[in-house]
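Accompanying notes for the structure given below.
Only one protein chain is missing; all other protein chains are in place.
Going in written order, the chains are labelled A and B, and every chain counts its residues from 1.
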Amino acid sequence: MMVPVRCFTCGNVVGEHWEEFDERANQGDEDPQKVLDELGVDRYCCRRMLVSHTDLVDVVSPYQ
Amino acid sequence: MSEEYDVEFVERGDREARFLVRGITPGFANGIRRAMVADVPTMAIDTVRFIENSSVMFDEQLALRLGLVPLTTPPEGEFVEDDTVTLSIDVEGPATAYSGDLVSSDSLVEPADENVPIIELKDGQRLEAEADARLERGKDHAKHQGGVAVGYRHLQRVEVVDDLPEFQEPESQIVRGVVEENGELVPTSEFDHDLSTRHPGKEIRLEDVPNAFVFHVETDGSFSVEELVTRAVDSIEARATELEDAVQL
Partner (left out) sequence: MSYKCSRCKRDVQLDEYGGVRCPYCGHRVLLKERSRDVKEVGVR
């Protein structure tokens, strides 16, 4: 649905980086690895949080 | 503190730092780590009252998201445990509600990160809620953990012993953290964590420096690393004095 606020494993706040990551790596054509490095999301537990996330609000909102 | 410890910073940032402490036992090092994770109280949202929520997520889901937002923790002594601060949020769609939209009743307790999306609101949807933040410890709930990924390693001393035999295959030698070389502290990231790239063709001896620990500390934004470490040490001291008073004859 929405991005997790924190990393499940270590508790680092990852939610604040989602919009920039989405814009640059998902919508744009930048390399996700480079974007994550620049955002300071270093650990692989936090990286998978952003890499594997999909926003579902648009998918479920018609069924309100 | 009555005793002084030798502390040396290797990297120092507001939210992330690496420092060396000499002259402490492994048990005490672990005590500091555990105090940083579980024993330093931080502010976090504890109860949420929903006045209106027509978003696509349930009240409970949003409450949990709000709870995980890090809040700045007031200086020691300003609040006692279980004191509350009220924050409110009121966002109408089409818009996204961010953690920065939380309005606090106390300027000492504010969202540490402003850009955490809470919920995306479509046309006509609205989120209006009031939340109470409480001061609690990491052992009560993970959202109260001030320290993130707190850990320590033995300081390792690197010594170049000799040249490698002429036809021996070069082998990589991985170390992580910080090493001491000729009395100088070198973060291993400087040489890609591989001693064989730093000293090619040399035989190297690695040994732990007794009672010297390199801590790596990150915070969730509730306070600075410095604040976290001093509060953790203070909490150990408070426990120790409490024990001393309790067993006094």
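Here is the rule we use: a contact is a pair of C-beta atoms (placed from the backbone, for glycine too) under 8 Å apart; a residue touches a chain by one contact, two chains touch by 3 or more.
Keep in mind that what you see is a predicted model, and the values were worked out from it rather than measured.
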Touching residue (missing chain; options B:22, B:122, B:141 or B:157): B:141
Among B:40, B:66, B:109 or B:175, the residue in touch with the chain that has been omitted: B:66
Selected from B:45, B:116, B:195 or B:232 as touching the chain missing from the view: B:45
Residues from chain B at the interface with the omitted partner, ascending: 44-51, 53-54, 59-60, 63-64, 66-67, 141, 143
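Here is the rule we go by: only the chains that are shown with their structure count from here on.
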Interfacial residue positions of chain A with respect to chain B in the complex: 1-3, 5-6, 10-13, 15-16, 18-19, 43, 55, 57, 60-61, 64
Residue ranges of chain B touching chain A (in the complex, touch as defined): 54, 56-57, 61, 65, 68-70, 99, 113-120, 122, 125, 142, 145, 148-149, 218, 220-221
